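Accompanying notes for the structure given below.
Only one protein chain is missing; all other protein chains are in place.
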Amino acid sequence: MTERNIRVENTEGLAVEDQHVEIVERKGLGHPDSICDGVAEEVSRTLAQTYIDRFGKPLHFNTDETQLVAGTASPAFGGGEMLEPIYLLIVGRATKTYDGERIPVETIALRTAREYLDEQFPYLDVGSDIIVDVKLGEGSGDLQEVFGEDGQSVPIANDTSYGVGHAPLTETEQIVYNTEHKLNTEYASNNPELGQDIKVMGKREEHHIDVTVAAAMVDEHLSDLDAYRDAVANVETFVTDLATEYTDCDVTVHVNTADEYEDGSIYLTTTGLSAEQGDDGSVGRGNRANGLITPNRPMSMEATSGKNPINHIGKIYNLLSTEIAKSVAADVAGVREVQIRLLSQIGRPIDRPHVADAKIVTDDDVTVEDIHDEVATAIDAELSSVTDLTQQVIDGELSTF
Amino acid sequence: MTERNIRVENTEGLAVEDQHVEIVERKGLGHPDSICDGVAEEVSRTLAQTYIDRFGKPLHFNTDETQLVAGTASPAFGGGEMLEPIYLLIVGRATKTYDGERIPVETIALRTAREYLDEQFPYLDVGSDIIVDVKLGEGSGDLQEVFGEDGQSVPIANDTSYGVGHAPLTETEQIVYNTEHKLNTEYASNNPELGQDIKVMGKREEHHIDVTVAAAMVDEHLSDLDAYRDAVANVETFVTDLATEYTDCDVTVHVNTADEYEDGSIYLTTTGLSAEQGDDGSVGRGNRANGLITPNRPMSMEATSGKNPINHIGKIYNLLSTEIAKSVAADVAGVREVQIRLLSQIGRPIDRPHVADAKIVTDDDVTVEDIHDEVATAIDAELSSVTDLTQQVIDGELSTF
Amino acid sequence: MTERNIRVENTEGLAVEDQHVEIVERKGLGHPDSICDGVAEEVSRTLAQTYIDRFGKPLHFNTDETQLVAGTASPAFGGGEMLEPIYLLIVGRATKTYDGERIPVETIALRTAREYLDEQFPYLDVGSDIIVDVKLGEGSGDLQEVFGEDGQSVPIANDTSYGVGHAPLTETEQIVYNTEHKLNTEYASNNPELGQDIKVMGKREEHHIDVTVAAAMVDEHLSDLDAYRDAVANVETFVTDLATEYTDCDVTVHVNTADEYEDGSIYLTTTGLSAEQGDDGSVGRGNRANGLITPNRPMSMEATSGKNPINHIGKIYNLLSTEIAKSVAADVAGVREVQIRLLSQIGRPIDRPHVADAKIVTDDDVTVEDIHDEVATAIDAELSSVTDLTQQVIDGELSTF
Partner (left out) sequence: MTERNIRVENTEGLAVEDQHVEIVERKGLGHPDSICDGVAEEVSRTLAQTYIDRFGKPLHFNTDETQLVAGTASPAFGGGEMLEPIYLLIVGRATKTYDGERIPVETIALRTAREYLDEQFPYLDVGSDIIVDVKLGEGSGDLQEVFGEDGQSVPIANDTSYGVGHAPLTETEQIVYNTEHKLNTEYASNNPELGQDIKVMGKREEHHIDVTVAAAMVDEHLSDLDAYRDAVANVETFVTDLATEYTDCDVTVHVNTADEYEDGSIYLTTTGLSAEQGDDGSVGRGNRANGLITPNRPMSMEATSGKNPINHIGKIYNLLSTEIAKSVAADVAGVREVQIRLLSQIGRPIDRPHVADAKIVTDDDVTVEDIHDEVATAIDAELSSVTDLTQQVIDGELSTF
């Protein structure tokens, strides 16, 4: 085995599936907080790749502070318009000079952000509906040095921090995640009236699940209120069907419940985004690294999106703990639920956490003792290949929100 | 009793004090995230009071999105200087016109922010070291209306959301909280070399507690490296003594452990703030409503600071659940640890949560059944006076970070 | 005739062609001040057209305050890159609500500016090399009203101000104007290495004219210093040839005289614009309404670009006086040089200037008395059709810089 400080224990308490009330939330791709997460992460990936292309290695950066200020819009059936643009400020730190060569971090950030917005949000006209601004400073001196040391295989933790992940997803978690995901992919591709700002909340009480969806509708594809009603009803049907794939519980689906048809107060947008009117956003305020907000489970406050994936514990350990949990849940027989927590110590190599602990709920016929070694080995293996995760992040293979 | 949906149950699992590893963090008053939280909350309070003064009631607003972009500084023993100012962008929504009268929300926000900064951060020269900018838009239509309905005693929940609170604080939590608090008050008043940016992390493993303090030192009050070393040593002594008030565990205190004296890499600042050089910040990324980050406990992702305290569930239920937990822990004999979770439903009065559940660890000689009614009554009483909490927030009696 | 207050007099002094020293300057299309002028005017035209399309008439606006903050670039033979983007802030006033309808003035401004930049400056990547920001406020109340009065055929002057124009252009003026114009059109279309930032200064001393050209060269089309030298030499040849079309004087052409080849200090750019590195710009700081800066002639300080063309005297009277001068010079035999000055009085219809005076240098065999009536009639006719000019401006038929 290894000298890594790995603990494998019983979970104190019930599996989440066994708890009486479970709440799960997902802010979709077009939610203002997710827009910021997405831009921050995309900028981060592009910077990392740029450093590697130019210098053979990543240099210091963190772009985890994008701020969005909502615009003003005037949606109307058949097609409205933006009145005042959204303002997006990309904030962070990035190495601007290395080895006497300057790196165009701000123009890279601008281009990346604009391309991302253009690609992800088809109803947002990036030429007129949004101002993209950027303020990338240099980092603080000592942090920069971490990246300059050559011949060092595993980076050093930048902070005393921790990450937490769990697997498998509960039924409610699967429903919430996939509702947003499938609406924003397969459903949207056939139903252009559905915008990208989709927020999903799931609440399970015992064996009943309520799924509440707030889905921005796009005015240019809806001719009148009847068309809007139909669009809402279609989403409801789609989600209701979808939920049955993941659960045998009763599921009730609510779509755009805040609408008041009499007042004409409905969730109609010009851009498919609530950011067009009144909803500000910020990095790290929405989904955790696994794409969900899960108050029934321990969560890290750390913003994952936009952080550098080389030595930033707040990013790496949240992603890694989730990957480890998935691996354990998938590969070790008898594991019903597993939570992985990784605690770093500033100054230690990131493959050597101060503590790595697994809390497990086993199947009825299995004890933690039975599977202890198998789990510990799986954790050890994942930790030893932590640097692979860095590359996966840069390649965009791991989602951060 | 009441028709409120109150549940009182055993905690699933161990009390936090009994868990093997406990982690607790507090970002102090001068941490970039806390600067944003503080400005956002102060602006929020002033706006609420302004609305009440002018119209007899609060109007819609949310100022929970302040963004800080770090400056550049050149600290030096005896006194350095800021090179590039910090940039602080106050973002949010506020009602700008009511009953035909315009309300100066942006000038109020600017004045409030500048006064707050001036008062809290004595080494920051608000005339030259920071740019305070503001972008406050109007809110979205339907949310604004909630505030306009007259003759309604209890506001309606603005969202389906939840809050969570717990009591009493564990020993580690008390140590972390009070370390920052007392350093930033009594210690700082006698030791001008201590800056306001103090970050504290506590880690308990069984009966050993490590307290790690990162404390910005102020250059103008330190003549040389020896003076700096002394300043660090004095903080260490102070915190070590302080910890004994709260625990019998062994406590090891680490102050500014990232310093490297040989390289001259130390935590020396001109303003007492890491925001002067390289550390950005944002609302809602730091402490939860009780002033702590507690990964061993369920936490809400919701930013509490800056939100309106009238009907914003993300603020009210986090503060209220904490107050309820404190009240239960203090008043009901036999409660060793209590966690309160309040789940709202959009459209219901905020004193009628969808679910209010208490999870309790009792003393050995008490069962939850014994105290069930007493707890439920306490919760019911707190819920029925929820609107008092709004006023307490406006009066600044409740801290949000 | 008319009751208009028209004076026709002899010029006091020499015709400019007869003066000993004459200085003429033109900041080309891509000069930072001209970029601002161009964006301001294009936004202004688009707003006017939008108002007309939506409400049948223009509403109040002035967008004559665009500010450009230079970026940072790293040009290199074969192709360099922008390091820090240019920042362009569109500033002004525009009516945002009319008859209960909101007008998207800020999104219009953004789109217009970005399209203009994209079209005019082929080497500027508007997606990454420039941040376009916008702050358009409402105008002051009383000025807005001027536009609201119905059934009024001729607008009222918004200010007591004046405009001045002259014709025909001197030889030096023609050379300077056409040097920039032809370089930026026919020459550039065949010589992609020539950027859009071309500044031309002409100095005539007696019968010798020096033409000094500063022309930004585009790095991606130049492989090395020899190619750069050739490019400079080609411009010199082109301008030398061009000058002979306009004058019989000796002409010496100087191109990029600030270059120092030994130091590698040459006028090489990535975008064809000096705004990429160190040259800020602003509306109204460059060319006057006729496209030239002519210290030998009276000039108005007023910024013409971006102002509304309906009642803004600072714009209308500068354009109109130039048109009148051209018309008089072209149509009235015996006029060697004419200067028209129009003085408004706030509150009077714009076709009734307080004073319209013409100062004329006649041919040797003609006196002012001979042509007095003919000139007065020409002026009168132009004044009576002043509103046509408004439409010409909106249609982009009159250049403002």
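By letter and in written order, the chains are A, B and C; residue numbering begins at 1 in each of them.
Keep in mind that, in the parts below, a contact is a pair of C-beta atoms (placed from the backbone, for glycine too) under 8 Å apart; a residue touches a chain by one contact, two chains touch by 3 or more.
Not measured: the values here are computed from a predicted model.
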- line: Of B:I52, B:I131 or B:V154, the residue that touches the missing chain is B:I131
Field: Touching the absent chain when the full complex is considered, from C:P104, C:G127, C:G284 or C:P309
entry: C:G284
Statement: From B:P32, B:P85, B:G314 or B:P353, the answer for touching the chain not displayed is B:P85
Identified contact with the non-displayed chain, of C:L59, C:L110, C:M201 or C:V239: C:M201
Residues in chain B touching the chain absent from view: 74, 81-85, 96, 102-104, 106-108, 110-111, 114-115, 125, 127-129, 131-134
Statement: Even though one chain is not shown, chain C touches it at residues 7, 9, 11-14, 19-21, 23, 65, 67, 69-72, 84, 87, 89, 91-93, 135, 137-143, 160, 162, 164, 201, 203, 205, 212, 257-258, 260, 263, 265, 274, 277-286, 288, 293, 295-301, 303, 341, 343, 346-347, 355, 357
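In this section, only the chains that are shown with their structure count from here on.
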- request: Please work out the Cα centroid separation of chain A and chain B, and write it as a whole number of Å.
  value: 24
Query: How many Å are there between the centre of chain A and the centre of chain C, using C-alpha atoms for each centre?
result: 51
- prompt: What parts of chain C, by residue number, touch at least two of the other chains?
  reply: none
